[in-house]
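Note that one protein chain is taken out, while the other chains of the complex remain in position.
As written, the chain order gives the labels A and B, with residue 1 at the start of each chain.
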Amino acid sequence: MPVVGLEWFLVIAAFLFATGVFTILTRKNAVSILMGVELILNAANVNLVAFSRFVKPAATLGPQSVEFPLQGSAAHAVYGQPWIAGNVFAAFVIVLAAAEAAVALGLILGIYRTAGDVDVDEATALKG
Amino acid sequence: MIAALGLAVKNPATWVFLAFAAVTCGSALVVAVSRSLVYSAYALLLTFFGVAGLYAFLDADFLAAAQLLVYVGGILVLILFGVMLTHKIRDINLSNESTNPVVGAVISGFLFLALAYVSLMTDWQVVEHPASATSGEIGRAFVGKYLLPFEVSSVLLLGALIGAAYLARREKREA
Partner (left out) sequence: MHPVITFAHNVLPFTKGWPDWVVYVAIVFVVAFGILNTLVAPLTGISTYIERRMAGRAQYRWGPNRVGFRSLLDALPVTRWIGRMGDIGPVKAIGRLIPGGLLQFAADGLKLFTKEDIIPAKADKFLFRASPYVVMAGSFAAFAVLPVSFNFRAVNFNIGIFYVLGISSLVVPGILMAGWGSANKWALFGGMRSASQIVSYEIPVAISLMTAVMLAGTMNMTDIVNAQRSGYGIEKAGALGWYVFRYGGLMIVPFVIYFIGGCAEVNRTPFDLPEGESELVSGYHTEYSGFRWSFFFMAEYSNMFAVGAIATTMFLGGPLPPYPVQLTEQLFGGMGHLGMVLRFLEGFAWFFIKSYFFVLVMIHMRWTLPRYRVDQLMHLCWKVLLPIALVWFVLMCGVRAVRMEMKLAAQPAVAEVTR
């Protein structure tokens, strides 16, 4: 097992989340707000991976059917262990974060071109 | 329980963990309060590194490397480009003052305390299971149980690629 308990990871993730929220609340620069969003996503990811490592999952593959002919450990050997779910979800979050950052950068550059600034308070026009 | 925070002080790995935790939290704080936008971005580099270290402590080796590859090599570079393309180099110490820091601190402080309270007071059903290599399991899960989300996320990435290229493109001059 990891050297420290689950609570440590949860508290660190809570701290990351709080700093992310603080960043989003207090900054006006669009790039800075993007950084806050990344902090929050990282906090969520730490939680997901920590639960994946520490907490026993209840997930099963559903009832036996044509799609899922295997059950129990044989099914887990082929379709993946249930405890990996948190890791898989964190991987999805990383993928989504990459897509989100790319689109956000495109938006920020667009705002900069039309408004000449990246202050989110200034970007009020719906049509540039 | 608070007792769950007890540390195996004699184990050097604990101190390595504490170092990673300190780096993560400290640099996240710098991201939030630094007056220079560039310093915020580079503090974010340290945060991502710290989180990769936390993943390694959680035996998630694949995710630790993915965190480095995607966050440090991709998202952080995008953010740095965002900083550098939207500012002039003459304002090298980009000022980035916080607005309403007191209100923000109260709200986020309350959130932190609430989350920490829940984390510490809940009686988590922790199960001991040995660490095993995660990359093979993640691969099996991607093409097994989570095949549909996997495919959907690839479509999403393609959409984001096209969308970002379209948004960032210079608008055509009207003839």
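What we mean here is this: a residue touches a chain if its C-beta (ideal position, glycine included) is under 8 Å from a C-beta of that chain, and two chains touch if they have at least 3 such contacts.
Fair warning: this is a prediction, and the values are worked out from it, not measured in the lab.
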Omitted-chain contact residue, chosen from B:Ala65, B:Ile107, B:Leu120 or B:Leu157: B:Ala65
Touching the absent chain when the full complex is considered, from B:Ala22, B:Val103, B:Val118 or B:Ala133: B:Ala133
Touch criterion as defined above, residue of B:Ala13, B:Val103 or B:Ile162 at the omitted chain: B:Ala13
Chain B, residues in touch with the chain not shown (by the definition above): 10-13, 16, 38, 42, 45, 56-57, 59, 61-62, 64-69, 72-74, 76-77, 80-81, 84, 89, 92-93, 131, 133, 135
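Simple rule for what comes next: only the chains that are shown with their structure count from here on.
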Separation of chain A from chain B, taking each centre as the mean of its C-alpha atoms, in whole Å: 8
Complex interface listing, chain B residues touching chain A: 4-8, 11, 13-14, 17, 21, 24-25, 28-29, 31-33, 37, 40-41, 44, 47-48, 51, 54-55, 57-60, 62-63, 66-67, 70-71, 74-75, 78-79, 81-83, 85-86, 96, 98-101, 103-105, 107-109, 111-112, 115-116, 119-120, 124-129, 134, 137-138, 140-142, 144-146, 149, 153, 156-157, 159-161, 163-168, 170-171
In the complex with chain B, residue positions of chain A that touch it: 1-23, 25-32, 34-36, 38-39, 42, 45-46, 49-50, 52-56, 61, 78-81, 83-85, 87-88, 90-92, 94-110, 112-113, 118
